[in-house]
Every structure is written in C-alpha cells, then in structure tokens.
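Shown here is a partial selection of chains from the complex, left in place.
Naming follows writing order (A and B), and every chain is counted from residue 1.
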Amino acid sequence: MIFVLKPGVAQPKIDDFAQRLEERGFKTFLSTGTEHTVVCLIGNTASIDMDAVVETNDIVEYGRRVTEPYKAVNRNVHPADTMVKVGEVVFGQGMFQVISGPCSVESEEQIIAVARSVKASGATLLRGGAFKPRTSPYAFKGLQEEGLRLLLLAKRETGLPIVTEVMNQTQLPLFEDIDVIQIGARNMQNFDLLREVGRFNKPVLLKRGLANTLEELLMSAEYILSEGNNQVILCERGIRTFETATRNTLDISAVPLLKQKSHLPVIVDPSHAAGLRGLVSPLARAAVAVGADGLMIETHNDPANALSDGAQSLDLLQFDVLMQDLKARIEFEGKCLGN
Amino acid sequence: MIFVLKPGVAQPKIDDFAQRLEERGFKTFLSTGTEHTVVCLIGNTASIDMDAVVETNDIVEYGRRVTEPYKAVNRNVHPADTMVKVGEVVFGQGMFQVISGPCSVESEEQIIAVARSVKASGATLLRGGAFKPRTSPYAFKGLQEEGLRLLLLAKRETGLPIVTEVMNQTQLPLFEDIDVIQIGARNMQNFDLLREVGRFNKPVLLKRGLANTLEELLMSAEYILSEGNNQVILCERGIRTFETATRNTLDISAVPLLKQKSHLPVIVDPSHAAGLRGLVSPLARAAVAVGADGLMIETHNDPANALSDGAQSLDLLQFDVLMQDLKARIEFEGKCLGN
C-alpha cells in the first residue's frame, strides 16, 4: 500500500505518520520526490482501511493498494484453468457448454417439451426458474418447490443436468438434487448467501450484478472459494448504463478480462443482456468468438404467452437454427461442445 | 397499455391482433394515424408481459404502459403524507430526524460514547452496524448478535431509538427489540427479505440500490406495503455512475421526485453518497434545503482507527458543529427537529 503525501509537509509530521503505521506492525519506506513524498507500506495490508487513513490524516493526499484484494480466485495464485464438473459435463479447458430453457418453469408439459427440444438441438444443460425474483410483488414468482420437482422430472426424461436459481439460503435444502446452483444478478452481493453456497458443495453459477465491477464479481466468487468450494462459473449478463435501446449493455470485454485475472470459467447470457430476441443470436456468436466457455440462452415453446421474459426468449425453432450455427463456430475455435 | 404498430400493417392482421387481446379479457380501441396505428388496451393490464407481446408479434413496433406499476406507495392513491412513527419520533409531516452513529458497533465503550455525544449534539436516532455486508470475505463483518446487544444497551443509556441493518430473513427474530429495520442498498431487491420485513410490523428504512431507478425503489417499497406494513422510510444514498471523484453520485433530485410520486418520507445519507468526510456537511445542507425529511450521518469517536468506513465518518466534534448549523436550517425550512 502506498500513501502519497501533500506537497510541503514538514519532516517531523512525516516521521510521526510513518511511526504510527510501524506501530501497527508494518514496515515503511519513504520516497521523496520534487513535489510529493510517498510512503510505501510493507506487510499484509488487508486489515488496513486505506480510505480511513487518507481521510483522517491531514498530510495524506491519497492512497493506493499495490496488490489485488482477491486471492483464491486470482490467476497469479492459481495459474491453471479450473475445470468445473457437472457430472460428465465440464466447463473450462477447451470445453464449451450451452445452458438453455425457459425463464420460468410453468408446467410439466412445458418444461419436458422444452428440455427434449433443446437437448435435440445440442444444449448440454437445462435451465428453468422455480423461484423467480420479480421487480413487482404482483408478478408471477415461479412455481417454487413444484418447479424444482418438474425440473428434476425433465432431467430424468432427458439426462440434462439442471441449473436453477436459489433466492435465499433457507431454500438450499430443497436444492440437494439440483446440479448447478445459480446466484442471480441481484444476489451477487448477498454475502450470507454466498457463504452458505460456498459450504454447499455444488457447482455455482455466479451472475454479475447490474452495477458491479469485475473486481466486485471476483470478490463475490472469493466468498464462495474461501468457504472451500472452487466450483464456480462466472457469468456476464449485461450491466446497467445510460443506453436504453437494450435492456442492459453486454460487457463483452468482461470475458477476456476475467479470464486474464482469474482461473474460473466464464460464460455469457445474451438473453438478459439484450432483452430483445433479435439480438440473442449475434451476441451468442460474439461470445463464442471472444473466448467464452459457454452460453446461457432463454428458450420457450410459446414466447408470446410466456409468464416472464417472453420478449427475450427464442422459440424452439429459432434456438435450433442458432445451435446449428454455433456448432460450426465452436469447432472453428477448436473447442468441444458437450462432454 | 398501448401498442404502436409498424407502418403499413394490413387491416386483417390488426383485427386479428386486437381480437387475441380481447380474448384475454381486455377491451381494445384503435387509433389510426398517418403512419402508425395505435392499439389502446383497456382493463387491468398488470398481468400482461408487454415486452413479450411486442417481441412475439411481428406487427408491433413497441408498447407503453399508461399507469404506474406501483399502487400502495403511489401518491395518486394515497395523497396525504404518511407519518412513520418510531416511538415518539416521527418521520414526515414537517418533522425532521437525524440518525447518527458509527458504521460498525465495535465495543461497549465506543457505542455508548458515540450515542451520548450525538444525542447531546441533537441526533434523534442512533445507527450502528451489527451485521455488516462487506465486499471482501476477509474484512470485518460486525459484532453480529453482540452488536445488537450493545445497541440496546446504548438505547437504555440515552433513550435514542435504534436503526440497524438486517442482512437476511433468518436474522429477523434477533431484531424484536430494534426500533427501525434497515434494508441495505445491496438488498433493495432481495424480494424474499422485503416480504418478510413487510410482515414483521416494524418501521423499515429502505435504502436505494446502487444501480436502481426510483421506480424500482418504489416497487421494492410496494413489496413491504403489500404485506401490510406502511411504515417505510425511503433513503437516497448515492448511485453508481462514471464519476470516480466521489464514492457514489448523490442523486439529490430523487428527494423531490420521490415525494411527488409517493406519500412516504424520504431521507438522505450523505456519508455513503460521497464517501469523503469533507463533503458530508455541504451535502447535508443541500438535503435539508431540497426538502428531505431527515438525514443519516456516520460518526465515530476515532475515525482514523474505525474498523469500517472511517473515511466518510465525521468525528464527534465535527458532527456537533454540523448539527448546530443544521438546526438553524431546519428551522429556516419551517420544520421541527425531534418530537
């Protein structure tokens, strides 16, 4: 950690500042420039509230951290790619996975029909919402436990592993047979939930929050890994910006950046990013090309009458057409769809 | 709800579209312009996924809602200001309240000392974090239950009602003696928590999320009111923008806008908005002038050594100086501090 002092501070004040830091167990090192003196702090600075030091010492102009705040997820610490295994399906290390299914599970007929169809088209995992976070208290909030039951039925029918969202930690006991636990964007900084999921010993799909930086996303993954669970898949799903032509702005740069900073697999959700069905296919193609390890795409057997997110869902034929296109692209990248 | 059709759609297609909407129980009304036909939908349209209708009907260009999606919090529905009563302390209707205290409760000595001091300066409620949401799993996360116990001790000493944050619904039973339940910015769309708090029958302080619109804030308040609890105080605490000179950008316009749209009281938290101690006082003055019903200001007996948020905390003398200034301003506005 570095503290840059204001110009013209007298030496005794500098010495006093440095001594107080040394009393807290750090070594300090002064670098005196033409205008500013810089105090370099050596030791484990994780316990220091840097901003507090700045604001409460009149002589300090600002401070900077030298090391990244995340450890377990850091590629510097763990250089090789982490593989996330969902049964025989693998995320990372040259594999490419496509998670597909409806926003909400609505009925047995619907989820079985969608599961069969997306599997035939090439999807390798099934998604479907049982517990739905909704902006309005009056909107459909999912079939809840019955939704989970129907997802497991669809798994029995098709063999597709199941990805579904948990909304709070009291629901976790219901998720014992679910394959991948999804943490939704609005829960990315629900830290108690992250801890519980870290102890739950299942692969986790962690979606980036609407207004969260990549560093914050990695810190949330760090919560899960710090509890002993390294089976985490990161998901870019669009951030909130001033642009209103799309529901969110897909931050495609997040994919290569996250893969540089971390060893975890990274997938893209073009459906939530765009919020518009007509953009899902081009964005999915971009995600393959930019180096993502997978995709999450909303599909529905009857989008016009979907109980949620119909606007951004592909119908089953559209998804099939997209998958045939994506297969050639995945191969072009030298990657492998499925297991 | 209104659907604007694309130019040049043939009449039979329009009739078919309108008929399908009528089959779902709505009355429709056509308005034919020089370029576009507009289909007006009459009835309770809350159940319609407007975007899905747009995306799944080729003839539709876009849709618009005519009515606001929130009801119980809407000033149109309930024109008079709602008073939120915390014992004898009242938010709204010309009263002005100042909530003050440390980011985290750290020890009995600390919280008692701060409580006594801020009370003497004029604060009317005591805040203090027992359960702390932190970006890093390695940061101090609060004294937890012990923190609640110390807050209640401070209440006994000073009579100040207590405001403190709940992080998830499993903690609620511990909050029986707390006066105001705070929902933090990161939990503004933790919908299960909102529902539980709506049933808990205590005043709620609902903070705006970092990237949430005012409409979303009102919808989250709607969750609480829809469970029967109308004792909700809204809190503007800064939003996330491109500007990095401040921790967040205080959206001061939110105060008059929320008060126009809703009947709930609105307060401002300048400490989290700015993240810089030197801005807290000018922003507090602006909040009084813009029409807020109160303030929430972080204070600490020793900011330089605070375990969290030291950078934005006023020390007790700075707070006292600010309060003497604010008292004159509250009076200038014709409002009344305290009870």
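Quick notes on this structure:
Keep this in mind: a contact is a pair of C-beta atoms (placed from the backbone, for glycine too) under 8 Å apart; a residue touches a chain by one contact, two chains touch by 3 or more.
Not measured: the values here are computed from a predicted model.
The full homomeric assembly consists of 4 copies of the same chain, 2 of which are present in the displayed coordinates.
The definition used in the following text is that only the chains that are shown with their structure count from here on.
Our note on geometry: subunit A versus subunit B, Cα centroid distance of 26 Å, whole angstroms.
Only residues 46, 49, 51-57, 69, 133-138, 141, 167-170, 186-187, 189-195, 209-211, 216, 219, 222-223, 226, 240, 275-278, 303-313 of subunit B touch subunit A when the two sit together in their complex.
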